[in-house]
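Removed: one protein chain of the complex. Kept in place: all other protein chains.
Each chain gets a letter, A and B, in the order it is written, and its residues are counted from 1.
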Amino acid sequence: MAKNDALLREVVSFFKGNAETIKKQWIKTMQARQLLMGMDVDQVKKEGERILNTYLECLETGDFTAAETYSKEYADRAIQSGIGSQQIIMDMLTLEGILNQLTYDEYGKEAEKWHQVMETWLPTSDTMFGFVSKAFVEGREKIAKQQQEALMELSTPVVRVWDKVLSVPLIGTLDSPRTQLLMEVLLQRIVDTQSRVVIVDISGIPGVDTLVANHLVRTVTATRLLGAECIVTGVSSQIAQTLVHLGVDLSGITTRASMSDGLAMAFEILNLRVVSK
Amino acid sequence: MKGFKQMEAKSIPSIEIASTEEIVAVRQKVRKLASDMGFGAVDQTRIATAVSELARNIYQYAGKGEVTISSLEGDRRGIQIVCEDSGPGIADIELAMTDGYSTVKSLGLGLPGARRLMDEFEIESEPGKGTRVTITKWL
Partner (left out) sequence: MAEVTIMKIGSILIIPIQTELHNSAAVQVQQDIISNIEQAGVRGLLIDVSKLAVVDSFLGRLIGDTAAMARVMGCQTVVVGLQPEVAITLMELGMHLEGVYTALNTETGLELLNKVIGNRAGEIETEPSAGDEGV
């Protein structure tokens, strides 16, 4: 260990002594690769300084807290300002390339020593690279999830069409996560508005297969447990044919061809009558 | 050298199940933890209900046993519950996992129901030795 410590100190001070060269080289390479576009000179300098300092701190202490902080902060910044994955990856690879060259120039003549020096600094660089990519991917995933959730909420509107009557016009595909959300939103709205009838319109769903039918049955079952009646409308002749061919049993569900038929039935359930003036 | 964070689990002390009062107590405890962790109302209810089913199984088949609730903190957060007893065990797990199968005139929805309510479900059992069921729900 003692020998490695000495070597580590030697490598750290070697890199620190060449910090200015490394930074300059880094900026030059990144610019030559047409990365760091849209950043002014100061920002570019700062970026180079940040990555090198973080790396040196991790190398010196063997602790990756700095790398973790840097990665998270950088990933947030990158996602907000639209920095692409290519730059994120090249940031670290460029630094590694420069350090590699520098090490070779200094120690290349003695193979054994050179090998030991590489072993001293390279793993730290790889681990830091791991942190940066992980933070970036996680950041992207987080954003994607938020967008997806926002989109899902938009795509499951529950509308109050009459006192005690709710309507859900479904558009797009009805997959499991969406059914789950629909059910939660719908049931809560039923309780909030004390609605007695729910009209689920499926005319905007392109394909109704066994899975979709199953999701519908689940939604209807849960609605009934609360004490509300569920009417499924928008069952086109094509859907009706498909369902029968698939052998899907919808006999437990009240269905109507159109939304207006559904509304008429809702009025009947509530004992209401529409008359002309 | 410190690498990536490993999965860490924090458990609250195991709860002994020896009477039906404790079934109510254990599901209140698990709901509290799930709520503190940030699970939504529906998931809290799913978790509490699954635990209720398994705790009742312990009471009904083995007389007594233990429930351990832990929060999983790491790359992926979740709640994990282990229900174990040293009761008669289950001879045919596949059969026990079938909807409607029961040896004590219950509805037989306990095990398959708990599996449907959770994200992960694992069961180990040896006749004469006991049963251990581990269930997990991810945040």
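Definition applied: contacts are C-beta pairs under 8 Å (C-beta built on N, C-alpha and C of every residue); 3 or more make two chains touch, one makes a residue touch a chain.
Model, not experiment: these values are computed from the prediction.
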Sole residue of B:Ile15, B:Ile58, B:Ala96 or B:Leu117 that reaches the chain not shown, by the stated touch rule: B:Leu117
Of B:Ile15, B:Leu33, B:Ala48 or B:Ile135, the residue in touch with the unshown chain: B:Ala48
Touch criterion as defined above, residue of A:Ser85, A:Thr173, A:Gln188 or A:Thr210 at the omitted chain: A:Gln188
Among A:Ala228, A:Leu243 or A:Met259, single out the residue that touches the unshown chain. A:Ala228
Which residue numbers on subunit A touch the omitted chain? 183-184, 187-188, 190-191, 194-196, 218, 221-222, 224-229, 268-271
Please output the residues of subunit B touching the missing chain, sorted low to high. 19-21, 23-24, 27-28, 31, 41-42, 44-46, 48-49, 52-53, 56, 99, 106-107, 109-110, 112-113, 116-117
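Quick note on the criterion: only the chains that are shown with their structure count from here on.
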What whole-Å value do you get for the distance between subunit A and subunit B if each is reduced to the mean of its CA atoms? 30
